[in-house]
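A single protein chain has been omitted; all remaining protein chains appear in their positions.
Let's look at chain A:
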Amino acid sequence: MGSNCRIECIFFSEFHPTLGPKITFQVPEEYISRELFDTVQVYIITKPELQNKLITVTTMDKKLIGCPVCIEHKKYSRNALLFNLGFVCDAQAKTCALEPIVKKLSGYLTTLELETGFISNEESKQKLVPIMSTLLEDLNAKGACTLPIDESNTIHLKLIEQRKDPQIVQEYDVPVFTESKDHFIKSQWDLTTQQIFPYIDGFRHIQKISAEADVELNLVRIAVQNLLYYGVVTLVSIFQYSNVYCTTPKIQNLIDDKPIQEQCLAYVTKPGQKRASLRDVFQLYCGLSPGTTVRDLCSRYAQQLQRVDERKLVQFGLMKGLIRRLQKYPVKVVRDERSRPPRLYTGCHSYDEICCKTGILH
(Lines give C-alpha, C1' and ligand atoms only; values in the text may rest on other atoms or scores of the structure.)
Protein backbone atom coordinates (compact mmCIF):
# COMPACT_ATOMS: atom_id res chain seq x y z
CA MET A 1 0.00 0.00 0.00
CA GLY A 2 1.33 3.38 -0.90
CA SER A 3 3.04 4.69 2.17
CA ASN A 4 2.83 8.27 1.07
CA CYS A 5 -0.93 8.65 0.90
CA ARG A 6 -1.85 8.37 4.52
CA ILE A 7 -5.26 9.82 5.24
CA GLU A 8 -5.12 12.17 8.21
CA CYS A 9 -8.81 12.88 8.51
CA ILE A 10 -12.15 12.11 6.90
CA PHE A 11 -14.82 14.78 7.06
CA PHE A 12 -18.45 15.10 6.11
CA SER A 13 -19.60 18.55 5.24
CA GLU A 14 -23.03 19.81 4.22
CA PHE A 15 -24.98 22.94 3.59
CA HIS A 16 -27.16 23.55 6.62
CA PRO A 17 -30.38 25.43 5.76
CA THR A 18 -29.74 28.09 8.42
CA LEU A 19 -26.07 27.86 9.33
CA GLY A 20 -24.72 27.52 5.83
CA PRO A 21 -21.73 25.36 4.94
CA LYS A 22 -20.40 23.51 7.95
CA ILE A 23 -18.58 20.35 8.88
CA THR A 24 -21.09 17.97 10.36
CA PHE A 25 -18.72 15.16 11.27
CA GLN A 26 -15.01 14.69 11.19
CA VAL A 27 -12.85 11.81 12.26
CA PRO A 28 -10.61 12.42 14.23
CA GLU A 29 -12.40 15.24 15.97
CA GLU A 30 -11.26 18.84 15.69
CA TYR A 31 -8.73 18.12 12.96
CA ILE A 32 -9.95 20.80 10.61
CA SER A 33 -9.82 24.18 12.26
CA ARG A 34 -12.44 26.87 11.77
CA GLU A 35 -10.04 29.02 9.76
CA LEU A 36 -9.08 26.19 7.45
CA PHE A 37 -12.70 25.46 6.71
CA ASP A 38 -13.54 29.11 6.16
CA THR A 39 -10.74 29.39 3.65
CA VAL A 40 -11.68 26.34 1.64
CA GLN A 41 -15.43 26.15 2.05
CA VAL A 42 -15.98 27.57 -1.40
CA TYR A 43 -14.28 24.43 -2.75
CA ILE A 44 -16.15 22.02 -0.49
CA ILE A 45 -19.72 23.19 -0.84
CA THR A 46 -19.58 24.57 -4.32
CA LYS A 47 -21.60 26.33 -6.94
CA PRO A 48 -23.61 24.09 -9.27
CA GLU A 49 -21.01 24.22 -12.04
CA LEU A 50 -18.43 22.39 -9.94
CA GLN A 51 -20.62 19.64 -8.59
CA ASN A 52 -19.70 16.01 -9.12
CA LYS A 53 -16.16 16.98 -9.92
CA LEU A 54 -13.21 15.73 -7.96
CA ILE A 55 -11.71 18.79 -6.25
CA THR A 56 -8.37 18.81 -4.48
CA VAL A 57 -7.28 22.00 -2.78
CA THR A 58 -3.94 22.52 -1.07
CA THR A 59 -3.58 25.11 1.63
CA MET A 60 -2.02 25.58 5.07
CA ASP A 61 0.07 22.42 4.71
CA LYS A 62 -2.99 20.29 4.14
CA LYS A 63 -4.60 18.80 1.09
CA LEU A 64 -8.36 18.33 1.00
CA ILE A 65 -9.92 15.99 -1.53
CA GLY A 66 -13.64 15.97 -2.01
CA CYS A 67 -16.44 15.51 -4.50
CA PRO A 68 -19.38 17.85 -3.89
CA VAL A 69 -22.82 16.36 -4.48
CA CYS A 70 -26.10 18.14 -5.00
CA ILE A 71 -29.44 16.37 -4.96
CA GLU A 72 -32.39 18.47 -5.91
CA HIS A 73 -35.84 17.66 -4.63
CA LYS A 74 -38.78 19.58 -3.30
CA LYS A 75 -38.74 17.66 -0.02
CA TYR A 76 -35.53 19.35 1.12
CA SER A 77 -35.58 22.77 2.71
CA ARG A 78 -34.13 25.06 0.03
CA ASN A 79 -35.07 22.37 -2.51
CA ALA A 80 -31.62 20.82 -2.60
CA LEU A 81 -29.31 18.76 -0.47
CA LEU A 82 -25.64 19.65 -0.76
CA PHE A 83 -22.98 17.53 0.90
CA ASN A 84 -19.39 16.41 0.50
CA LEU A 85 -17.46 13.52 2.02
CA GLY A 86 -13.77 14.20 1.78
CA PHE A 87 -10.29 13.22 2.91
CA VAL A 88 -7.54 15.34 4.39
CA CYS A 89 -3.89 14.50 3.80
CA ASP A 90 -0.57 16.17 4.27
CA ALA A 91 0.22 18.76 1.60
CA GLN A 92 3.27 16.85 0.34
CA ALA A 93 1.51 13.50 0.02
CA LYS A 94 0.76 12.00 -3.36
CA THR A 95 -2.97 11.52 -3.42
CA CYS A 96 -3.78 10.28 -6.91
CA ALA A 97 -4.65 6.85 -5.59
CA LEU A 98 -7.24 8.27 -3.22
CA GLU A 99 -9.22 10.09 -5.88
CA PRO A 100 -11.16 7.14 -7.30
CA ILE A 101 -12.11 6.21 -3.74
CA VAL A 102 -13.51 9.66 -3.00
CA LYS A 103 -15.47 9.58 -6.23
CA LYS A 104 -16.82 6.13 -5.49
CA LEU A 105 -17.85 7.13 -1.98
CA SER A 106 -19.74 10.15 -3.26
CA GLY A 107 -21.53 7.85 -5.67
CA TYR A 108 -22.42 5.42 -2.87
CA LEU A 109 -23.77 8.17 -0.66
CA THR A 110 -25.81 9.64 -3.47
CA THR A 111 -27.39 6.27 -4.17
CA LEU A 112 -28.08 5.67 -0.47
CA GLU A 113 -29.73 9.04 -0.16
CA LEU A 114 -31.88 8.55 -3.23
CA GLU A 115 -32.97 5.08 -2.15
CA THR A 116 -33.42 5.36 1.60
CA GLY A 117 -32.91 8.98 2.53
CA PHE A 118 -29.79 7.98 4.42
CA ILE A 119 -28.38 11.46 4.83
CA SER A 120 -31.43 13.62 5.19
CA ASN A 121 -32.69 11.41 8.00
CA GLU A 122 -31.03 12.65 11.19
CA GLU A 123 -30.86 9.23 12.84
CA SER A 124 -29.26 7.32 10.00
CA LYS A 125 -26.88 10.22 9.44
CA GLN A 126 -25.30 9.41 12.81
CA LYS A 127 -24.24 6.05 11.39
CA LEU A 128 -21.79 7.95 9.23
CA VAL A 129 -19.39 8.47 12.12
CA PRO A 130 -18.54 4.81 12.73
CA ILE A 131 -18.41 4.30 8.98
CA MET A 132 -15.90 7.10 8.62
CA SER A 133 -13.76 5.77 11.48
CA THR A 134 -13.63 2.30 9.97
CA LEU A 135 -12.77 3.75 6.59
CA LEU A 136 -9.93 5.77 8.05
CA GLU A 137 -8.42 2.85 9.92
CA ASP A 138 -8.76 0.24 7.20
CA LEU A 139 -7.59 2.38 4.33
CA ASN A 140 -4.52 3.50 6.22
CA ALA A 141 -3.68 0.05 7.50
CA LYS A 142 -4.61 -2.29 4.70
CA GLY A 143 -5.34 -0.14 1.68
CA ALA A 144 -8.71 -1.77 1.31
CA CYS A 145 -12.00 -1.56 3.10
CA THR A 146 -15.17 -3.60 3.02
CA LEU A 147 -17.95 -2.43 5.27
CA PRO A 148 -21.65 -3.11 5.38
CA ILE A 149 -23.83 -0.02 5.55
CA ASP A 150 -27.10 -1.71 6.35
CA GLU A 151 -28.60 -5.16 5.88
CA SER A 152 -28.47 -5.09 2.14
CA ASN A 153 -25.63 -2.79 1.15
CA THR A 154 -21.87 -3.16 1.43
CA ILE A 155 -19.16 -0.79 0.35
CA HIS A 156 -15.99 -2.16 -1.24
CA LEU A 157 -13.03 0.16 -1.62
CA LYS A 158 -9.45 -0.45 -2.61
CA LEU A 159 -6.43 1.77 -3.12
CA ILE A 160 -4.97 1.06 -6.53
CA GLU A 161 -1.34 1.94 -7.02
CA GLN A 162 -0.75 4.28 -9.93
CA ARG A 163 1.82 2.94 -12.32
CA LYS A 164 3.62 4.39 -15.29
CA ASP A 165 2.36 3.57 -18.74
CA PRO A 166 4.24 0.58 -20.15
CA GLN A 167 6.29 0.85 -23.34
CA ILE A 168 5.15 -0.68 -26.58
CA VAL A 169 6.20 -4.29 -26.93
CA GLN A 170 7.80 -5.19 -30.26
CA GLU A 171 8.06 -8.62 -31.82
CA TYR A 172 11.79 -8.74 -31.30
CA ASP A 173 11.62 -8.06 -27.56
CA VAL A 174 12.18 -10.84 -25.08
CA PRO A 175 10.11 -10.90 -21.86
CA VAL A 176 11.77 -12.25 -18.74
CA PHE A 177 10.23 -12.73 -15.32
CA THR A 178 11.47 -10.32 -12.70
CA GLU A 179 10.85 -12.80 -9.93
CA SER A 180 10.85 -16.53 -9.80
CA LYS A 181 8.32 -18.14 -12.09
CA ASP A 182 6.93 -20.13 -9.16
CA HIS A 183 5.47 -16.99 -7.63
CA PHE A 184 3.16 -16.66 -10.57
CA ILE A 185 -0.36 -17.81 -9.84
CA LYS A 186 -1.73 -18.76 -13.20
CA SER A 187 -5.37 -18.77 -12.30
CA GLN A 188 -5.38 -15.05 -11.52
CA TRP A 189 -4.64 -14.11 -15.11
CA ASP A 190 -6.59 -14.16 -18.34
CA LEU A 191 -6.61 -17.03 -20.78
CA THR A 192 -4.15 -15.55 -23.25
CA THR A 193 -1.57 -14.94 -20.57
CA GLN A 194 -2.08 -18.44 -19.23
CA GLN A 195 -1.48 -19.86 -22.65
CA ILE A 196 1.76 -18.00 -23.31
CA PHE A 197 3.05 -18.36 -19.76
CA PRO A 198 5.04 -21.59 -20.25
CA TYR A 199 6.87 -20.08 -23.21
CA ILE A 200 8.26 -17.05 -21.38
CA ASP A 201 11.73 -18.14 -20.43
CA GLY A 202 13.81 -15.04 -20.96
CA PHE A 203 15.18 -16.28 -24.26
CA ARG A 204 12.21 -16.57 -26.57
CA HIS A 205 11.19 -13.38 -28.27
CA ILE A 206 7.59 -12.36 -28.89
CA GLN A 207 7.44 -13.68 -32.42
CA LYS A 208 8.73 -17.06 -31.31
CA ILE A 209 6.30 -17.20 -28.38
CA SER A 210 3.48 -16.38 -30.72
CA ALA A 211 4.49 -19.16 -33.11
CA GLU A 212 5.04 -21.82 -30.47
CA ALA A 213 2.06 -21.01 -28.27
CA ASP A 214 -0.18 -20.63 -31.29
CA VAL A 215 -1.48 -17.25 -30.25
CA GLU A 216 -1.86 -14.31 -32.63
CA LEU A 217 1.09 -11.92 -32.53
CA ASN A 218 -0.77 -8.79 -31.46
CA LEU A 219 -2.52 -10.63 -28.66
CA VAL A 220 0.83 -11.79 -27.34
CA ARG A 221 2.09 -8.22 -27.49
CA ILE A 222 -0.87 -6.91 -25.53
CA ALA A 223 -0.65 -9.68 -22.96
CA VAL A 224 3.05 -9.06 -22.40
CA GLN A 225 2.46 -5.32 -22.22
CA ASN A 226 -0.06 -6.01 -19.49
CA LEU A 227 2.49 -8.10 -17.59
CA LEU A 228 4.97 -5.30 -18.07
CA TYR A 229 2.54 -2.82 -16.54
CA TYR A 230 2.28 -4.85 -13.35
CA GLY A 231 6.03 -5.31 -13.14
CA VAL A 232 5.83 -9.08 -13.54
CA VAL A 233 8.21 -9.10 -16.53
CA THR A 234 10.80 -6.79 -18.02
CA LEU A 235 11.95 -6.68 -21.60
CA VAL A 236 15.43 -7.51 -22.82
CA SER A 237 16.81 -8.05 -26.29
CA ILE A 238 17.33 -11.31 -28.15
CA PHE A 239 20.43 -13.21 -27.13
CA GLN A 240 22.89 -14.25 -29.77
CA TYR A 241 26.55 -15.01 -29.50
CA SER A 242 27.23 -12.36 -32.11
CA ASN A 243 25.64 -9.64 -29.99
CA VAL A 244 27.68 -6.71 -28.77
CA TYR A 245 27.04 -5.13 -25.38
CA CYS A 246 28.65 -2.38 -23.40
CA THR A 247 28.57 -1.33 -19.76
CA THR A 248 26.55 1.57 -18.43
CA PRO A 249 27.43 3.72 -15.41
CA LYS A 250 24.97 1.58 -13.44
CA ILE A 251 27.56 -1.18 -13.39
CA GLN A 252 28.82 0.58 -10.27
CA ASN A 253 25.75 -0.70 -8.45
CA LEU A 254 27.22 -4.15 -8.58
CA ILE A 255 30.08 -2.95 -6.40
CA ASP A 256 28.22 -0.52 -4.20
CA ASP A 257 24.93 -2.27 -3.66
CA LYS A 258 25.10 -5.46 -1.56
CA PRO A 259 21.60 -6.82 -2.37
CA ILE A 260 22.17 -6.53 -6.11
CA GLN A 261 25.52 -8.25 -5.69
CA GLU A 262 23.91 -11.18 -3.90
CA GLN A 263 21.11 -11.38 -6.41
CA CYS A 264 23.50 -11.32 -9.32
CA LEU A 265 25.84 -13.99 -8.04
CA ALA A 266 22.95 -16.27 -7.21
CA TYR A 267 21.41 -15.72 -10.64
CA VAL A 268 24.43 -16.22 -12.87
CA THR A 269 26.15 -19.14 -11.18
CA LYS A 270 25.82 -22.38 -13.07
CA PRO A 271 23.56 -24.78 -11.19
CA GLY A 272 25.44 -27.27 -9.10
CA GLN A 273 28.60 -25.20 -8.97
CA LYS A 274 30.18 -23.22 -6.17
CA ARG A 275 29.09 -19.58 -6.10
CA ALA A 276 30.96 -17.44 -8.61
CA SER A 277 33.23 -14.76 -7.22
CA LEU A 278 32.37 -11.08 -7.53
CA ARG A 279 35.65 -10.38 -9.21
CA ASP A 280 35.04 -12.89 -11.96
CA VAL A 281 31.53 -11.67 -12.62
CA PHE A 282 32.57 -8.04 -12.59
CA GLN A 283 35.46 -8.77 -14.90
CA LEU A 284 33.09 -10.51 -17.30
CA TYR A 285 30.74 -7.55 -17.34
CA CYS A 286 33.61 -5.16 -17.89
CA GLY A 287 34.87 -7.42 -20.64
CA LEU A 288 31.68 -6.71 -22.53
CA SER A 289 32.65 -3.69 -24.53
CA PRO A 290 31.86 -2.36 -27.96
CA GLY A 291 33.84 -4.38 -30.44
CA THR A 292 33.64 -7.57 -28.39
CA THR A 293 31.01 -10.11 -29.19
CA VAL A 294 29.77 -12.56 -26.61
CA ARG A 295 31.65 -15.26 -28.48
CA ASP A 296 34.88 -13.32 -28.06
CA LEU A 297 34.13 -12.91 -24.38
CA CYS A 298 33.69 -16.64 -23.99
CA SER A 299 37.04 -17.42 -25.54
CA ARG A 300 38.89 -14.66 -23.71
CA TYR A 301 37.53 -15.28 -20.26
CA ALA A 302 37.18 -19.04 -20.36
CA GLN A 303 38.57 -19.34 -16.87
CA GLN A 304 36.05 -16.96 -15.33
CA LEU A 305 33.21 -18.63 -17.17
CA GLN A 306 33.78 -21.97 -15.53
CA ARG A 307 31.21 -21.21 -12.90
CA VAL A 308 29.13 -18.63 -14.73
CA ASP A 309 26.40 -19.11 -17.30
CA GLU A 310 27.00 -16.41 -19.92
CA ARG A 311 23.39 -16.29 -21.07
CA LYS A 312 22.18 -15.63 -17.58
CA LEU A 313 24.95 -13.13 -17.07
CA VAL A 314 23.78 -11.11 -20.03
CA GLN A 315 20.15 -11.48 -19.04
CA PHE A 316 20.75 -10.20 -15.53
CA GLY A 317 22.85 -7.34 -16.80
CA LEU A 318 20.10 -6.23 -19.18
CA MET A 319 17.35 -6.58 -16.61
CA LYS A 320 19.13 -4.39 -14.10
CA GLY A 321 20.48 -1.95 -16.65
CA LEU A 322 24.10 -2.83 -15.91
CA ILE A 323 24.83 -3.36 -19.59
CA ARG A 324 23.08 -2.29 -22.75
CA ARG A 325 22.88 -3.79 -26.17
CA LEU A 326 24.43 -2.11 -29.15
CA GLN A 327 21.99 -2.39 -32.00
CA LYS A 328 23.03 -2.13 -35.64
CA TYR A 329 21.01 0.14 -37.90
CA PRO A 330 21.56 -0.12 -41.62
CA VAL A 331 21.23 3.15 -43.51
CA LYS A 332 21.06 3.40 -47.25
CA VAL A 333 23.09 6.41 -48.11
CA VAL A 334 23.86 6.29 -51.78
CA ARG A 335 20.83 6.71 -53.94
CA ASP A 336 20.54 7.17 -57.64
CA GLU A 337 17.57 8.63 -59.45
CA ARG A 338 15.89 5.37 -60.21
CA SER A 339 15.90 3.59 -56.87
CA ARG A 340 13.00 3.92 -54.48
CA PRO A 341 13.51 5.68 -51.18
CA PRO A 342 14.51 3.13 -48.55
CA ARG A 343 11.68 1.76 -46.46
CA LEU A 344 13.54 -0.11 -43.80
CA TYR A 345 17.10 1.10 -44.29
CA THR A 346 16.47 4.55 -42.93
CA GLY A 347 18.33 4.25 -39.69
CA CYS A 348 15.16 3.85 -37.69
CA HIS A 349 15.01 0.08 -37.75
CA SER A 350 17.57 -2.17 -36.18
CA TYR A 351 18.88 -5.44 -37.57
CA ASP A 352 16.77 -7.30 -35.04
CA GLU A 353 13.65 -5.57 -36.21
CA ILE A 354 14.36 -6.02 -39.90
CA CYS A 355 15.15 -9.70 -39.45
CA CYS A 356 11.97 -10.26 -37.50
CA LYS A 357 9.83 -8.41 -39.95
CA THR A 358 11.24 -9.77 -43.16
CA GLY A 359 12.51 -13.18 -42.13
CA ILE A 360 16.00 -12.54 -43.48
CA LEU A 361 18.75 -14.19 -41.49
CA HIS A 362 20.93 -11.91 -39.43
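Here, a residue touches a chain if its C-beta (ideal position, glycine included) is under 8 Å from a C-beta of that chain, and two chains touch if they have at least 3 such contacts; residues count from 1.
The definition used in the following text is that contacts and distances are computed from a predicted model.
As stated in its UniProt record, the chain not included in the shown complex is "GATOR complex protein NPRL3", which appears among "Trifunctional enzyme subunit beta, mitochondrial", "D-2-hydroxyglutarate dehydrogenase", "GATOR complex protein NPRL3" or "Serine palmitoyltransferase 1".
Interface note for the absent chain: among A:Thr24, A:Thr58, A:Thr116 or A:Asn153, the touching residue is A:Thr58.
When you scan A:Leu265, A:Leu305, A:Leu318 or A:Cys356 for touch with the missing chain, the hit is A:Leu265.
Against the chain not shown here, chain A presents residues 35, 38-39, 42-43, 47, 49-50, 53-59, 165-166, 168, 218, 221-222, 225-226, 229, 246-252, 255-256, 261-262, 265, 275, 277-279, 282-283, 285-286, 289-291, 321, 324, 326, 328-329, 331-333, 342, 345-348.
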